[in-house]
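Every protein chain but one is kept in place in this view of the complex.
A, B and C label the chains in the order they appear, each numbered from 1.
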């Protein structure tokens, strides 16, 4: 079968570069392969409900530097909807769509893998996660932008921390993987970097804080939102119990700042960057990567290479089975974490 | 008396531009008037305890673009210390300091005014507040930098808000005056701006939010940390009672996001920029203003014009009595707030 | 006569903030006064040729942070076109436009003044010049953005200059007024700032360069494109004769770098920022100023206050006769230039 009309969707949390992917797909698809395109709105909700928008060259003009996604996004999972797969098949048929390019993270791509492998819907995947925690690709787009924003924030905190000799705690994104914390913490010259992969000791943090003050500098502590202490009670924000059986009333950043104040007697302040990390214009690196992902995804469609996902290996874009790529979370290697530990304190 | 040796101190919260002021004072004082300088460390703690550092041309090289203050800062108030004034006089005499340039906000300058007017210690003031709430000057340095940082954050939030059709709440600095919220909210295209000067109606906010969604855009709400609702219970973070007699468990940003979710059924997320707003390199505007404040402060010393503070009026630097300048907080004029209200919703 | 339908145009060189003005005019005009709007394309070419575009709330959504102008611009002057005024009158009548808001510099506003004062076409002006050289207003929007960009460039040059102990020459905008050079040069810590208002001595520049090297730092020289040496031959780029009767083959920046190399024996490099200074997203300051100019311009229309231009005085927006405001170029005051001279060398 040769594809002539291709559907595109973006699912899961948005991140800078989604529009660059879409533009890359459409520009090459239209100009080199004379494909037609249709956009499905809000991730899997689009094909489920037949919510489509036109997607030609005019639609992708000027979107390269814009964050977010012109197609909208959602966390809808067709396998949790009644007759989900059948409805998708019907809507693809109705729109005469021959293949789908799905841009998303573990969940969105997991659906694409099953639809492709089990139900014969031709899907090509493009990996996306702000957290950089997808295995099979060196980096995902959006991550470099997030790291840049967090690093700039940390840069700014040094001078105010030092003027008042205070501790500054910065909470960054990363529920299950500490990549943003690790990269921005290293780049920003943090004195402690706490990641979800390794329970942290509040006592260690306090001793790094104290040692930094002894050198007449003020400490910056970077903590991933999913990091957990091994000592001390961290209670979950939403009132639910955490894995220690505690109710958390605040984010880990604010909690940690209070613990540091209590244990060291030093003032501590917190910054919670939140969605600022995932919004706005992508970095040049992310635009490059996202655009190339788009160009290679449409090549995979042309080659009929379905069930595959594009991925970065070194400076090359390769193809890997989606199912394989989404089976395992890419977390921070303990050896790499140890490597940067030389800068703590 | 002609001054030959001048002391410089920075007090209160740090803000970008302090070093530019110090550099301006020293460069002109040394090169044009052949003055000597000494820096007092950590605001009024310095002259109180005789904690001094050398302050010549080499000390001010390269500090123009650096945030914070090379002299350190504190909130120490000599009128709350035993024999505070006497100890300051003794330390000034010991260091042979003829005049003091005090860079600070309401508190620091208030002390300078009294020392100058009541105790004959020759002081010149330079106004500083990130919040821009000092009357007698059009702007204070640091404010433009803070507004720029907050605006950039708001810019970034638009695309992520729209991709998921969520409400984004941004809490910015401003305990008593809403200048940062007003300027960054307007510049960032916020759909609601909430300031301490005027109690806000959560219902109004929710109706703006709803109307924005109806136009197929996602709303951004900017709220000053000191803003207060007139309806709804806002409980104070530190467990103390607020003016309504409520205990606040969270910042107003997080509280408001939850209220919006509860009342409109729309998802809301919060960003708390915190000290990122007051750290790091000053904007070009703030470097220009701070440098000129420094150049004019040393001219005031040379003229023996003590008890005065430099201030910006249009594009001119003028001198005003410190006592007068610090007597009244400059809050947002209701007419100006009404002017920007046209963009709400 | 009460205006009901208003035309808007932007003329002359573009600068960041034009779209913010347009948005301010339309949002307030539509929402508060129920006006209708029409946009004329490419400055005075629009009303001359009847080239109009619809201008309602949807047209101004999302344009606040965007540089350039959605209406296009040109340097067309109706007084140099046959029957220019008559054609404008006819086209305004045809579109049933009751009043014009003209956003532009000396030339565009000069036309508006004559059309308003001599020909009875109701015009309100909004001042715009990247160079900040319009008298009657403290600042024009776009200027702060340009200064910010130039300052950031200068910041970057310091480290590379010092690593190689080279002279770095930065040529910035400013044909007739040195405001961008003065502000960015001061903010960036330049060691020489050369402006069109005062012929510079290459010997002085070389002696500042040499003195900077003696202090073990590398010098940065900021030169406005319109600055002229009093010694040395500067030949004009376009092959025409300059006021010395010389042919200039290169920009002043490159010329000066070569002269410095020749006279001091030190390596020198040049950066020519060019249009980067006038493109892209406006700074928060410029968005604030431009938006308020728009809000007040529409108020002037409502008040029937024609022949006037909005202007910034301190923190207030006022109205002044256009004719008066455009009669004199605002150049750098020699006293102000002397003030910053303390940082040379």
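By our rule, a residue touches a chain if its C-beta (ideal position, glycine included) is under 8 Å from a C-beta of that chain, and two chains touch if they have at least 3 such contacts.
All of these numbers come straight from a predicted model, not from anything done at the bench.
Participant: Could you tell me which displayed chains border the chain that was left out of the figure?
Facilitator: A, C
Participant: Would you mind spotting which of A:96, A:138 or A:303 touches the chain that isn't drawn?
Facilitator: If we include the chain that is not displayed, A:138 is the one touching it.
Participant: Taking the entire complex into account, which one of A:69, A:108, A:184 or A:326 touches the absent chain?
Facilitator: Selected residue, touching the omitted chain: A:184.
Participant: With the missing chain put back, which residues of chain C would touch it? List them for me.
Facilitator: 13-14, 16, 18, 66-69, 72-74, 149, 152-153, 155-165, 168, 249-250, 269-276, 278-281
Participant: Of the residues in chain A, which ones touch the absent chain?
Facilitator: For chain A, the residues touching the absent chain are 27-28, 31-32, 61-62, 64-65, 138-139, 144, 147-148, 150-151, 155, 183-184, 186-189, 215, 217, 281, 283-285, 287-288, 291-292, 295, 313-315, 339, 342-343.
Quick note on the criterion: only the chains that are shown with their structure count from here on.
Participant: Touch graph across the chains, line, ring, star, complete or other?
Facilitator: line
Participant: Of the chains shown, whose Cα mean is nearest the mean of all protein Cα atoms?
Facilitator: Of all chains shown, the one whose C-alpha centroid lies nearest the global centroid is B.
Participant: Counting only Cα atoms for the centres, state how far chain B is from chain C in Å.
Facilitator: Chain B and chain C have C-alpha centres separated by 30 Å.
Participant: Indicate the residues of chain B shared as contacts by at least two other chains.
Facilitator: Expected reply: 155, 281.
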